[in-house]
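The complex is shown incomplete by one protein chain, all other protein chains being positioned as in the whole.
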Amino acid sequence: MSIHVEVRDTEKQVLDPSEALAFVDAPGNGAGALFVGAVRDFNQGRSVKGVSYDVFAPLAEQSFAEICAEAQTKWGENLRLFVVHGKGRLGIGGLSIVIAAGSPHRGEAFSACRYVIEEIKSRSPVWKQEHYVDGDSEWVKGHALCGHD
Amino acid sequence: MSIHVEVRDTEKQVLDPSEALAFVDAPGNGAGALFVGAVRDFNQGRSVKGVSYDVFAPLAEQSFAEICAEAQTKWGENLRLFVVHGKGRLGIGGLSIVIAAGSPHRGEAFSACRYVIEEIKSRSPVWKQEHYVDGDSEWVKGHALCGHD
Amino acid sequence: MKIKIQMFGAFRVLGQEVELDLPEAAIVSDLRVALQPKVSGMELDELLALSKFANVRVVLADTASLDATEVLAILPPVSGG
Partner (left out) sequence: MKIKIQMFGAFRVLGQEVELDLPEAAIVSDLRVALQPKVSGMELDELLALSKFANVRVVLADTASLDATEVLAILPPVSGG
């Protein structure tokens, strides 16, 4: 398989960029593009101490697989893709998502990696609850999904 | 310093994406974009068994630093950048370059990472000699440089 | 028929899942109507209007029929990555 998708409980096992790069490596691939999302200490004017990720795992993995398949259609069957999204609570700097794309040339790797993160942000069933330094918590306002028949 | 640039003898120490990501991480950075270049087993119709990288190291590091400074001008002073380019002989899958960009948001990280690799490819004094399975070797045709006053 | 819906995101305040009693011919949009009384006055009203429903494979159209044997979930606006 040239695609790996996964929702992982980060309280059991953290996300690892090396694992993603190793998966997308292949003798014919000269380029690897990687994206990591990490918890920031500040968002929309508030000091953040952590974020909890809630995920509807089966549908999320299904959406990751669909998005990766779309990327292969757009940028070539040689493309290898790895997506892992965290679920659970993370502190500052904790990795919430790791995406890697490997391909013969860099244009495809960059485009595919970017496509996957943008589509996940707008399509995948994942929700983020920010925990603030002042003790308060709030679900981040998100993107409404589109229904399909 | 928010920028690290380096030419490294890969026969002494291999390039390491983890080191690059660790450097660009910061509490305020929610996004990391990474690019790795690796030796492919096939190029322009010929089977490759390895590539030797020749680098004019002081000027190469100078050019990397200039390119990174340009990226910070374009995408923000919060941008952290790491560039390491290999020098010496690499086998298939060996990493020739690792670039990482860390920033508060992903757009800047992706754009900066892409900018740095494109500029290095066209401006930095690095040369690639391919070694073929048939025993032959050839210097890869490159991009002519522009002189500045 | 009895329909269980898994709660996600801001709807977690209602618990892990919510059980609804709906007529046999109910469709997806009826889930939203049936959930309305449970969220009124909780700032979730607006969010409910923006939410979709899904099974484990697809986001469901509002006009789709319901299958009580399936795992169903409410999907408020997403914010992953």
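Chains here go by letter, A, B and C, matching the order in which they are written, and residues are numbered from 1 within each.
Definition applied: a contact is a pair of C-beta atoms (placed from the backbone, for glycine too) under 8 Å apart; a residue touches a chain by one contact, two chains touch by 3 or more.
Worth saying up front: this structure is predicted, and the values here are computed from it rather than measured.
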- Message: Under the definition given at the start, what are the shown partners of the omitted chain?
- Response: B
- Would you mind spotting which of B:Lys49, B:Arg89, B:His105 or B:Arg123 touches the chain that isn't drawn? B:Arg123
- Contact with the hidden chain, among B:Val14, B:Ala69 or B:Val140, goes to B:Val140
- Quickly run down the residues of chain B that touch the omitted chain. 37, 53-56, 58-60, 62, 85, 96-97, 117, 120-129, 139-149
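Following the convention adopted for this analysis, only the chains that are shown with their structure count from here on.
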- Message: Centroid of chain B to centroid of chain C, CA atoms only: how many Å?
- Response: 49
- chain A to chain B: how many Å between their CA centres? 24
- Message: Touching at least two other chains at once: which residues of chain A meet that condition?
- Response: 37, 117
- Query: Where in chain C do residues touch two or more other chains at once?
  - Reply: none
